[in-house]
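Heads up, one of the protein chains got dropped from this complex, but the rest are sitting where they should.
Chains: A, B, C, D, E and F, in written order; residue numbering restarts at 1 for each.
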Amino acid sequence: MAPVRRLVVDVLKPHEPPLVEFTRQLSDVESVDGVTSSLIELDKKVQNVKLSIEGESVEFDAVEETVEGLGATVHSVDEVACGEQVVEVRRTPQD
Amino acid sequence: MAPVRRLVVDVLKPHEPPLVEFTRQLSDVESVDGVTSSLIELDKKVQNVKLSIEGESVEFDAVEETVEGLGATVHSVDEVACGEQVVEVRRTPQD
Amino acid sequence: MAPVRRLVVDVLKPHEPPLVEFTRQLSDVESVDGVTSSLIELDKKVQNVKLSIEGESVEFDAVEETVEGLGATVHSVDEVACGEQVVEVRRTPQD
Amino acid sequence: MAPVRRLVVDVLKPHEPPLVEFTRQLSDVESVDGVTSSLIELDKKVQNVKLSIEGESVEFDAVEETVEGLGATVHSVDEVACGEQVVEVRRTPQD
Amino acid sequence: MAPVRRLVVDVLKPHEPPLVEFTRQLSDVESVDGVTSSLIELDKKVQNVKLSIEGESVEFDAVEETVEGLGATVHSVDEVACGEQVVEVRRTPQD
Amino acid sequence: MAPVRRLVVDVLKPHEPPLVEFTRQLSDVESVDGVTSSLIELDKKVQNVKLSIEGESVEFDAVEETVEGLGATVHSVDEVACGEQVVEVRRTPQD
Partner (left out) sequence: MAPVRRLVVDVLKPHEPPLVEFTRQLSDVESVDGVTSSLIELDKKVQNVKLSIEGESVEFDAVEETVEGLGATVHSVDEVACGEQVVEVRRTPQD
């Protein structure tokens, strides 16, 4: 099946492990070439984080497993790019 | 007839199959080189998704068939680029 | 006379033929290298579509004839670029 | 004297000749390499159009003469770029 | 002393000479490579114009002299770039 | 573990040492190739500063230690990019 090349995932995580450690663990997932974590919101108990993940063929199941192994949960998958080429999204009048 | 090079399609899909699986299936359509799915909205029953699709000659019928085979429906076709060259859309004072 | 290189045309079309078919027919016009159709609005009877058309020497009469042959009408011509070079439009303080 | 390289002119024109014909006539002016006409507004009698004109040495008098010969009038000259190099305008805190 | 490479000057000018003539005269100043004049506002008596001027070593005194010789006045100098390299201005959180 | 390539850190610092000195000390941390400090807010006692830090393998612990050694505190880690490639963050409809 066509490879996943780019994923944007919305995650809820506890404060531990902190964001640097959390991001490093995720980019150690074998199919992942890079991860950027952006802090969206935080309160006393959780951090809401947007993960932008790229790779030649990202395995979402392995990403999700690692997220959960770190005590966090995938809240939603917001963007998925698949195929030989990564299609850029542009605004249309319907947006 | 002139080939379709880029399509933007607005789709309503059930939660299953999830967005990663759904996008991979679509980019396996033979005439498709890449698909990016962007989550617009979700409620308990459905996800509203914007599909950006590219290929040398995308067959819309095959795309629509696959969308429906996955239990989803095409809500509207929002952009179509055809021809030897992909014409970029720019804002005009009438927009 | 100087060739037309780029046209933006605002069109009202019935739902049939659908946008993919409509766009392919337009990019089959001989002087046209590419067309991108963007859906602006739709109601029960008509679709309002913005056509961005490019070619080395686009023949507007042939474009309009094809639009009308498909049951649609040209509502307005919103942008025309002519000449050896395509002049890009930039904002000025008067816009 | 230093050549004019780029002009933005605000024009009021009657509906005839239509915008495509009008723009082609203007880009046939000898010193003009390209013209892009953008429709700003239209009412029953006139169209308000923004002309973006480029050339190695655009002769404004010839442009204005052609505009008037087509039954239109120059409402204002909104931008003029002169000299060996075309200076791009950037925003400053005073804008 | 370090050369001036780019100047943005806010000018009030009478309607005569018109903007095309005015801009050409300014770009004939010896140290000036190019000038773009942008019309900001106009009323019955004056035009408020933003001048963007570039050169290897622009002499402001000669620019101001020419502006005044054309019956106009420098209202304010809004931007000055000096030195071996032209430093681009970027927004900071303090803007 | 995957290297940290880019960090955005929100910091509260006293007025001393001033921002220039503070930034130079941080970019002397061994794993750091460059730091840009942006002033967000200041009051009588503290400055709120956004640090953008890059390197081949930034050691966050060393950065935090230096921040604290300069009398400041890390308020939050706002972005972390890890892996072989730096993934750029793009807006999605969920942002």
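Operating definition for what follows: a contact is a pair of C-beta atoms (placed from the backbone, for glycine too) under 8 Å apart; a residue touches a chain by one contact, two chains touch by 3 or more.
A quick note: this is a predicted structure, and the numbers were derived from the prediction, not measured.
Checked against the full complex, the one of F:L19, F:V46 or F:A62 touching the unshown chain is F:L19. Remark: the residues of chain A touching the chain excluded from display are 38-40, 50. By the touch definition given at the top, chain F reaches the unshown chain through residues 8, 10, 18-20, 23-28, 32-39, 42, 50, 52-54, 76, 78-79, 89, 95. Contact between chain E and the absent chain runs through residues 1-2, 4-7, 60, 76-90, 92-95.
The criterion applied here is as follows: only the chains that are shown with their structure count from here on.
Chain centres here are Cα averages; for chain D and chain E they lie 22 Å apart. Shared interface positions of chain B, defined as residues touching 2 or more other chains, are 38-39, 50, 76, 78-79, 89, 92-95. Listed by chain label, the pairs that touch are A-B, A-C, A-F, B-C, B-D, B-F, C-D, C-E, D-E, E-F.
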